[in-house]
Structures are given as structure tokens and as C-alpha cells.
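For this depiction, one protein chain was excluded, whereas all remaining protein chains were kept in their positions.
In this document, chain identifiers A and B correspond to the written order of the chains, with residue numbering beginning at 1 in each.
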Amino acid sequence: MDTTPDHAQRPSSAAGASLAIELKKINKSFGSVHANRDIDLAVRRGTVHGIVGENGAGKSTLMSILYGFYHADSGEIVVGGKPVTIHNSSDALALGIGMVHQHFMLVDNFTVLENVILGAEDSALLKPSVDKARRELQRLASDYGLNVPVDALIEDLSVGQQQRVEILKALYRGADILILDEPTGVLTPAEADHLFEVLKTLRDEGKTIILITHKLREIMAITDMVSVMRQGQMVETLETAKTNPEQLAELMVGRRVLLRVEKDEAKPGDVLLDVTDLVVADDMGTERLKGVTLSVRAGEILGVAGVAGNGQSELLEALAGMRASKSGTIRLNGEDVTAHHPDSAATLRRKGLAHVPEDRLRMGLVTNFYEWENSILGYHDYDKYGSGLMLDVKAARAEAQRHIEKFDIRPANADLKTANFSGGNQQKIVLAREMERDPDVLIVGQPTRGVDIGAIEFIHNQIIKMRDAGKAILLVSVELDEIRSLSDRIVVLFDGEVVGEADPATADEGELGLLMAGVKSDTTPKREATT
Amino acid sequence: MEDIISILITTIRVSTPLILACLAGLYSERAGIVDIGLEGKLLGSAFGAAVVASVTGNVWLGLLAGIGVSMMFSAVHGLASINFRGNQIISGVALNFLASGLTVFLGAAWFGRGGNTPPLTGDARFYGIRLPFAQEVSGVPIIGPIYSGLLSGHTILTYLAFLAVPLTAWVLWRTRFGLRLRAVGENPKALDTAGMSVSWLRYKALMITAVLVGMGGAYLSTAQAASFSREMSSGRGYIALAALIFAKWKPYPALGACLLFGFLEAMQYRLQGVDLPLIGRVPTQAMQALPYVLTILLLAGFVGRAIAPKAAGQPYVKER
Partner (left out) sequence: MSSAMPLPRWVDVLLLPVLNVTLAFIIGGIVVLIVGENPIEAVRIMLYGAFGYGYGFGFTLYYTTNFIFAGLAVAVAFHAGLFNIGGEGQAYVGGLGAILVALAVGGLHWALAMPLIMISAALFAGFWAFIPGYLQAKRGSHVVITTIMMNFIATSMMSYIISRILKPANVNSDESARIDEVTRVPFLSEWIPLLRNTPVNISFVLALLALVGVYLLIWHTKFGYALRTMGHNGTAARYAGMSNAKLIMLAMAISGALAGMVAINDTAGAHGRLILGYVAGTGFVGIAVAFMGKAHPIGVGLSALLFGVLYQGGQELAFTMPAITREMIVTIQALVILFTGAMSNMLRRPVELAFLTARTRQKEPVPTERKEA
């Protein structure tokens, strides 16, 4: 009934030769997205096996299948030499597979002990389980260096300690195979180093570790084998000792056919957007921008490259007036517009800033609104749409109609609910709205995320057009291709800091990839980025 | 002294349904299901208990029926909020109206007394139990009035209500079920990824809620009063909800909050038309409103802070 650690149930290690896990021809689709395509993967027992790939390459999906959170559409899973079916997480646990999720699955107001035994209690009463867990955790702590205060509440622990609890949870349930999903994303470098020590110890004790990451530095530091995924497919599996970061970066990014954008030389004018030492914290109070300085001139596109979660969202929100800055200044047309209040977006718009948000569904659109209603979002109180209190629906509809024609939004029907438009057309609705206001500065986040190929080209051309019209454009994207083909200058954001600047004409993809992965973060002087 | 004892006796009496309903709400909300419908369950089970007790003449069958009614209410609430991922508040509000309408409607149709049930007599109602030696020690000073007067002579449901408090604390903090219950209200995903069923756990919590609130309802019509009368819960479910918030979803503080609110009610009866020195005549309405005012102040963070179970009110959706 309960998923008590039961070693006898698991396939014997002798039978499985040296393979801990074998995945054969795994396929998984979400709607029209083929997240995993014919994936083969073999993981040797007692190794640290890295899986790298860009965001959306399908790594997490694959591991969720292995952990029973999703079901593969087709394919075979072999654990310890025996074909198995994994219906849910308890099946996976019974097979000795444990997972440390990117977002911890912990109960914040529980103690460490309570979290560890949750779901793995031995009896109806807690006392015996708690006592047993206390002894067991002591042993695990001394064996693997996994020290945590067992009676402390999770919410009082550091992120690194919480992660150790997640690992302890898996080990307490007798996991032999441990999957870690982007484990260092939330850790400080010191904490990450400690984690690596732990993982090495675990491996030396015979455990198998699968490490999902997009950070090449980590792959090189602790893995024995590395598999590279790209766009839902398994590209290559290599011995870590026989490869190098440059090769991996190339495999990750691939030699995709670039949608080269035709564009003339930029003619930069005055600085329109000037950011100095900007410090911004997220909702939890953690500083996500740690003193960013950058500037954008009229008639140029500044590309902000970086792996998601390195402060891009906070940068966009702070610039747009949706998030208060802790310190530093933002100047728009020379005027200090630093937001001290999260409700400043309207003011900034009036001063000539337009904002295409990175997440159109969460932020840029009200999907329940008709198309025409979304075409005035953020501008509804302009006199153009009615003086005084009333909303001039006719004027708004006319505006929407103009957008539809100019941006070729399909279906060309302003009275359709926005939810019924495709991703590309939804994005066009947002772009049209923000670009048609003739702003001085345009900040754009992930302009082509989830957008079909045809629309991508169109959107790129529109951005270039804005540049040529003398607008200052700040482009944030996790798509390196996009950054390279559009930008006139590139800065790389890593861990809330600008870690490097590059010229897109000469920058080498591998080099940018390394910057993004934080490999050269220590060697690149910060100040250079601010020219 | 006699005055104090009599106020305290009343306090215990009126606190009993509050304690039962409050603990009922505790199980449900700890599991992540907000239960605005306590009021309706209280009313519905008071009706069910009175009807069956009066028809069969057996109060125990009445109690069972009361619990049965709140079970049905819980089932609907569970269906709406767990299976159909509906709005738990709307569901609770609907159930309150359902109880308010159905009890009087059915009561009037069946008994023709304007929604009241016939008076319960004999075995059809609960009576006070005299604790051992209550008679003997009644003459002893201090101990006598407290033991024989205050503690003895309540119905079995009152003793059960008071027993339910340590029992709930024990279940919550000492058992596997309690651990999982608390976890599912805080972070259902933690349970799901550990291979447990979120829905089933929540249903179990709702069943316990039904048993407790069913006892509370039965108490109203078969112990405190001797028949069902329309709207006899008169906001006690909401008071219990307020007490639960006041107690920050913990059993012993819940007992304290219910006794406090019960005491306010008792004082309200006692102070009717009495001139107090300095203050003068305290309007009973002020006493009636006090629990609600206190709860609002608490919720707004003016007196401490009430933090609800994190997942309360949100349907659990497995897919990302």
C-alpha cells in the first residue's frame, strides 16, 4: 500500500549487466508539439549521465516520462535489464527511480523529517517512521555528506538545504537512480559545488545519476557521459572526457538554417534608453538583477542574450514600469523614469515606451477579450478612444482593423475571441498594438516564442523596420539565432549581470553559448558591456 | 459564583456545536477545501436528525441521519470542487441556500408546522449525563459547583465535542493520515509526485468533516433544543468558520476561539437589560457582532496574521 523502501522488489543489479536504464524509441506529443521524437538513451550503472539541451529541447519531458508523470505515446523503458511500464510516480519509486524536481516538491511548513517520510510512512502512527527516518538520515548524512537540520522547517532552510532534503527524500525511499532536473538553477556557486561533491560521492557508492542541465560547465565538471538533445530529438551521446564545451555548444544549438534577415547597417543616434546599475528583486525578494548597466540608441537593436531565468523577466518588467527597482536608474529620452511603484506602466507608455512582453498569454493579452479589445490594451484611456469616461468602441474597432490589415492578422475578424487565434497571430496582435503607437523605445521579450515559421519572418522584419525608423529597440530572447540575426549589438545576461558584449557580425556561436552558460563569467569584465 | 457558573454552563452549551463545526471545517480546510457550507451542513443535519428522531423515536438513529445529511452535502461539495474543479466558495454558498430552502420546505410539507418538527420527547432526544459522584461532591465548596454544576450534566455530544479536540490534535500531528492531510492542503503536488491520490485524500477529509458537523447539527435539534426550528443554525456555521480563522487552523486554539465566541453569546443572554457599572447597558447587538468584527480585524492583519493552508480553495490540476 505504501511506497516503503523495498529493495527486494527491484530487479537485481546482477541481471541488468551494466545498464541502469534504457529508453527505446520514446515518443511524446502535446497537441501538435512533438516534445520527444524517437528518443534512445542508455545510462550505465554507477555513472553521472548528463543530458544537455536548450530550453524546450525535451529533456524535462523525457525525464517526466521516466518518473511516471507523463506517459509516453510509444516506446519502451528498460530498468535494470527488465522492460517495465511506469504508470505513476509510485511505480517509478518502486523501481528505485527518484527525482529531484526543478521546483521542489516540499511542504514548506513541514519539518525536514516530515517531508522525508511523507508518503513513505511505515505505519499509521508517525512516531516509528520519524524515529527510523531520524536514524536513516543520520546515516545518509555521514555517508554522503548530506547534512541538514532534520527538525527545522523547510521554509527556514536555504535553497541549497532544501535541495538536499529532496535528495534525501529520494534516497530514503531507496532510490538507486537519481534524476536531477536543472538542480543548480537556484543555487549559489558554492552550493552548486557542494552538490557536485555529493553527487560524486553518490556515484562512487554505486548510485546512478541523471543530470539535466543546460549549463555546459556542469556537464564538464561532473558527468561521465553526456547526451545532447535538440528540438525533441537525441542528437548525440558522448563520453565527457572525449568532448569539449565548444563541441557540445555546437551540438546543442545545431546548425539550423538561419532565417537570415535582410537588413542595412544600423545608424545609431542618441541614447534613448539608459540603464545604470539597476538592481531588481523578484516577488520573493531575491535579487534577480544585480547592477545591470546598458544603453540603447535610436536606430539600433540591442540584443539581450542569455538562458532563461537569468534576470531577463525582471529586466523587462522593471523597464516597463511593472516592477519597482531597488536601486539604479532608468532613463528614457534622458528623463529619469525609474519605477518605484509596480503600477507605473501607463506613465511610461505615455512617455514613449512600448513593451512586447515575453509571455503574451499571461501578460500581453486577455484571451477572453475580443481581438479589438486587446488591440487597445494599455492605451484604452487615450483620447483617441473616446474623450472623458466613455470608450469609443468604434474607434477601437477601427484601430484593430488597421492592425489586422497592416500586420496581416488572421482570421481578419476583430470580433473573434483572442483565445481562438493561433500563437503567431496572437503575437501579431500584441506587436501591432505596441508598434503602431510610434514609440521612441520598444522593448521586446521573446518575440517569436511559440510562433510558426511564416510569422517569425514577418515579425523579424517588423522589428527591423522599427529600427530603421529610428526607434531604440531592446530585444530579449533565449533564441540565440534570433538575437544574432536581429541585433546590432549583443549583451549576455547571466545570473543577473551583464557578463559580456559581442558584435553579432563577428561573434562565434560557441563563444556566445559559453558566455550564456556562464563559463567565462569570471573572465569577462563587467564594465565593458556598457559602451 | 453561581452567576459565573451559570454563564460558564451556558458557554459550554452554546460552544458545543461551534466546536464540532469548527473542527469539521478544520479537516476540510487543512485538506485544501474551503468550506463556506458549514452553515448549511449544520442546518441540514439538524433537520435530518430531528426528523428521523421524531419519526423513529430513537435519537441515535437521528444522529446517524444528521450525519447522513451532511455526508450528502459533503459529497456534492466534493463533486463540485474536486471532480469538476468548480469554485469551492460558490458551491458552499449554494449548499447553504439549499439547506435553508429544503429544510423548511420539506419540514412544512411533512409536518405542517411552518417548517418546525414536532417536539422531541423521551428517547428521541439527548439528555444530560450525570458524571460519577456528581451527586456526592455537589456539596463540597468550589469543587462541588465546578464538577457537579459545570462539568456534569451535559449530553454525550458535548463530551464528544470536547474529546474531539485532543483527538484531532493527535490525528493531525501524530498520525500518517494527519501528515498527509496537512500536506495536501499545503502542497498537493508533493503528494502527487510521491505517488499518492490527492482526490481520495480530500474526499476522506470531507467525510470526517461531515461526521463532525453532522454531530453538531444533531446537537442543535436533539440536545440543545427539542425540535428543529427553521434557520436554527442562525449563523453558527459562519461563526465556526470565523473561529477556525481565528484559531489559525489549529485544534486547541479552535477550542479556545469557540469557547470565546460561545462565552460572548452566553454573556449576551446574561446581560440583556442589565446595567453595568461604568459602561451602562451593553447592546446585545454589539456582542453579536463582536466575533465577526474580531475576525475581520484578524484577517486584515490588525491583530496577528491568519495564514490559511496554502492550497486552500484551489482545485488540483495535475497537468502543467
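Assorted remarks:
By definition in this document, a residue touches a chain if its C-beta (ideal position, glycine included) is under 8 Å from a C-beta of that chain, and two chains touch if they have at least 3 such contacts.
Computed from a predicted structure; not experimentally measured.
Among the residues A:174, A:299 or A:364, only A:364 touches the chain that is left out of the figure. Contact with the undisplayed chain is limited, among A:232, A:352, A:378 or A:496, to A:378. Checked against the hidden chain, the listed residues B:183, B:242, B:259 or B:311 yield one contact partner: B:242. Contact between chain A and the unshown chain involves residues 31-32, 320-322, 342-349, 355, 357, 362-369, 373, 376-378, 380-381, 385-386, 389-391, 393, 417, 419-420, 422.
Seen from chain B, the chain kept out of the figure touches residues 36, 76, 79-81, 84-91, 93-106, 108-110, 112, 115, 235, 238, 241-242, 245, 283, 285-286, 288-289, 292-293, 295-296, 299-302, 317, 319.
To be clear about the criterion, only the chains that are shown with their structure count from here on.
Chain A contributes residues 3, 67-69, 88-93, 99, 101, 105-110, 114-115, 117-121, 123-127, 129 to its touches with chain B in the complex.
Of all residues in chain B, those touching chain A in their complex are 173-180, 182-183, 186-187, 189-196, 310.
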